[in-house]
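Yeah, one chain of the complex is gone here, protein chain that is, but the others are all in their spots.
When the chains are written out, they are named A and B in that same order, and each has its own residue count from 1.
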Amino acid sequence: MLSVILKRLLLAVPTLIGVVVVTFLLTRALPGDPAAYFAGPAATKQAIEQVRAQLGLDKPLPVQFVRYVNDLAHGDLGNSLTTGQPVLAELRSRLPASAELTLLGLILSMSIAIPLGILAATKPGSIVDHVCRIVTTAGVSLPVFFTGLILVYVFYYLLGWAPAPLGRLDVFFSAPRTVTGFYLIDSLLAGKFDLFRAALAQLVLPALTLAIFSLAPIARMTRASMLSVLASDFVRTARASGLTRYTVVITYAFRNAMLPVITTLGMVFSFLLGANVLVEKVFAWPGIGSYAVEALIASDFAPVQGFVLTMAVMYVILNLIIDLLYGVVDPRVRIDA
Amino acid sequence: MVAVALLDIKDLTVEFHTRRGIVKAVQHVNISIGKGETLGIVGESGSGKSVTSYAVMRILDRAGSIAEGSVTFSGIDLRAAPEEQVRTMRGREMSMIFQSPRLALNPIRKVGHQIEDVLKQHAQADSAQLTNKAIEMLDHVKIARSRERYHAYPFELSGGMCQRVVIALALACRPQLLIADAPTTGLDVTTQKAVMDLVTELTRERGLSTILITHDLGLAATYCDNIVVMEKGRVIESATSTKIFKKPSHAYTRKLMQATPRPGSTLRGLLPEGEAPPVPQKIQMVPREQKPLLEVTKLVKEFPRKGLQASLSRLLGPKPAPQPENFRAVDGISFKINRGESVGLVGESGCGKSTTSMMVMRLIDKSEGAIMFDGEDIGDIAPREFAHTPFRRRIQMVFQDPTDSLNPRYTAARAIADPLLRMGGIKGAAAIRGRCEELAQQVGLPTDLLDRFPHQLSGGQKARVGIARSIALKPDLIVLDEPTAALDVSVQAVVLNLLQDLKDSLGMSYLFVSHDLNVVRLLCDRVIVMKTGQIVEQGPTEQVLFEPQAQYTRDLLAAIPHPPA
Partner (left out) sequence: MMTAVRKLTSGKRAVTATAAAAVAKAASAEAKQPSGLAATINHARYVIAENPVTGFAFALFALIVLCALIGPLLVPHDPLASETTAALKPPSWHHWFGTDQIGRDVFSRVIVATRLDFVIAVSSVALVFLMGGLAGVAAGFFGGWTDRIVGRLADTIMAFPLFVLAMGIVAALGNTVQNIVIATAIVNFPLYARIARSEANVRREAGFVQAARLSGNGEFRILLGQILPNIMPIMIVQMSLTMGYAILNAAGLSFIGLGVRPPTAEWGIMVAEGAAFMVSGEWWIAFFPGLALMVAVFCFNLLGDGLRDIFDPQRRT
């Protein structure tokens, strides 16, 4: 198993190199002059040039790139221009907020989409099938920021069920002691149930927004892949052997149908990471997405590049997990790997 | 017939709801089978033979339903019985084995567990014995090292082995009726024989009733007591095997029987009486030249074993893999084809016969050896370049699958015109159209079908389009890659005759690649038998087929079903 992981990681290396190069080029192309920014508004031209030399920005691009890679290798993502803080520390403190939100959204959507897809596939042309089709098409058509706003309007403004969409916790609560960084888990670990409730209340709407957004591709893929598996020869064999409908659908069809669904999950996760940026903006969520947006608007390149790199690394890790999961489900892949 | 039938199908009609309205796949069918009897249901594709069996098992898909009639299984009305009752009967009272065995097994579940699922379902063993019972079943179907194979996944087993597992599944709960739906389609003859012998042995032993569904009348007659012949959803004849073979009463049965190539049949004899076209004028061959048209010497094709994986494991693995880097699909074969001669290349799947034909066609590179065509070495011309050499028009091919070999977006005329446009030297739309019509007439394709797309043509018609395309440039050599394997026997009979007539009238040479010795015998002057990349025997057809020298040839011949004469 270890060698499989190693091989997979090795295959991800060229991709990561590509990511680093692209990130470097993108951030250097950002408008604005960091040297002028650091030197301050009153600085003379000479002072700006001095700062530029300090930052190494007067060197040709390849030299800058080597320096940049060197910094990366030492875990140095630079400092933010606007806050002055090291980017790495800021990302580290904000990442759990995004991760908690994204994961909850994904779990929520999987727990709705997969059963829905299965039901639709086992009864094609039925009401469930039509509902599945409408829900998924509508879900994928909703702009994620728009869903968020509608949810806020309905559940906060009209019904008053949800708290104000302002961050991870109501101002009256203070955050639990950091263990995992996930408020839901940390509050339970600390035994503070009211805190748990408060964190959950804040989390429900944004997570639901993400779930609605990611419902469609998962349900669609589940349905399509279940349909094709249910029509396959081995399912017919299972039926002809008198296995119960449950065994046929779950043990035989579903496990096979999961393979393409797992692949889709990787893509959905990528979508979610992107959608996160928008959702965090709508709900004033202090995650890495909103951090990156603020930095982008300010042409603050260190946080942007840190953010993009973090996202890419997370995505590579996720794909690794998916590949391994795939191997667990499908023996054919295991032999190949 | 036996007084009390185990299975009694009366007046069965099965309908399918399609977009063209209701289609009756099976109409007023009466079939009855007694305890311990074996019954063959024979018919060509679309005859409704499989649908009948699905109706019996009540596993028709959503669009299909039993519209009329009754199915009674040992006194139980299967049509009226609730689904739950029928479900418990499946696998325990009646079970089924299918064609394409590899697809019939769950690809990601160990075969042992799949057998256990069935045992558990029908409470045939308590959980402590499950594993032992499953292994015992694998022993029954003669799978060696059963304890080890219990943990195998279907993709790790050969096709024949998978079919044994499917049989084990079907017989695990000791049913009374076994329905075998074309269980040997896609298997090699020797495997086919082994599988059929196994089924016979196990069903006799257990006193099972068996229904064998097949398109192969010879196979049915060899293994069954009684035979039912179906055509277009109806039963047209039903009698004992010997009677059907001696005196078929229905015209369709006679046609089917004739069309099935057997030792002793002739090409013209495959066609129904009165339908045989006149023998064409055989063109006078120019006095035979000394040099052969095609001469292949010590031809080798090696394929690398999985590229990336090998290099990766070299990089990471503790030791390089001990197995050889390359796999030899074709291992130093030599043969000749003379002008006007037709040579059969025979062997079971994986013997390298298709690889050989692809190399001769210059569609893939050779690894070693020489390919001389009309005295010139064409083996060193890269496949990509070969299309631009004058040799291309002289070597053509007819493909195995007529559907796959036609571009779905081209009409028949466009497909036939393709070689003419590139290399025909004919200019002008009218001239090309004229030549297409001429070719269509030559292969017996009605010219009004020329403007149809492949999906609007029948299998036989598509095969004709493919043949017309291959002769469009008047080639010297045509490679026929199992040209009739995807066709029904009656269509096969017509196509084989057509090929023979074309060869005689145009004076071409054939390299006929096939797994079917009976077909090869009809069309070929000489036969080459291949096994694992090497030639085991070659010689004149009569000599190879009637006085085989190699043991392997003898095995192949023995495996062909021998119906009671």
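The rule is short, and it goes like this: a residue touches a chain if its C-beta (ideal position, glycine included) is under 8 Å from a C-beta of that chain, and two chains touch if they have at least 3 such contacts.
As the structure is a computational prediction, the values presented were derived from the model and not from experiment.
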{"item": "Touched by the hidden chain, restricted to displayed chains", "value": "A, B"}
{"item": "Touching the absent chain when the full complex is considered, from A:22, A:175 or A:328", "value": "A:22"}
{"item": "Contact residue for the chain not shown (choose from B:393, B:435 or B:515)", "value": "B:393"}
{"item": "Residue of A:107, A:164 or A:328 in touch with the missing chain, whole complex considered", "value": "A:164"}
{"item": "Chain not shown: contacting residue from A:122, A:187, A:202 or A:225", "value": "A:225"}
{"item": "Where the missing chain touches chain B, by residue", "value": "16, 18-20, 23, 25, 45-46, 48, 50-51, 54, 59-61, 63-64, 100, 103, 107, 232, 361, 363, 383-384, 387-388, 392-393, 395-397, 399-401, 403-411, 415, 418-419, 421-423, 451-453, 455-456, 458, 466, 469-470"}
{"item": "Residues belonging to chain A that touch the chain removed from view", "value": "14-16, 18-19, 22-23, 25-27, 29-31, 137-138, 140-146, 149-150, 152-153, 156-157, 164-165, 225, 228-229, 231-233, 235-236, 256, 259-260, 263, 270-271, 273-275, 277-278, 281-282, 292-293, 296-297, 299, 304, 307-308, 311-312, 315-316, 323, 326, 330, 332-333, 336"}
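Just so we're on the same page, only the chains that are shown with their structure count from here on.
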{"item": "Separation of mean Cα positions, chain B and chain A [Å, integer]", "value": "50"}
{"item": "Touching residues on chain B, where the partner in the complex is chain A", "value": "57, 59, 61-62, 87-92, 95-96, 98, 100, 103-109, 117-118, 121-122, 153, 155-156, 166, 169-170, 173, 309, 312, 315-317"}
{"item": "Touch list for chain A against partner chain B, complex", "value": "3, 6-7, 10, 124, 231-234, 236-245, 247, 251-252, 255-256, 259, 329-332, 335-336"}
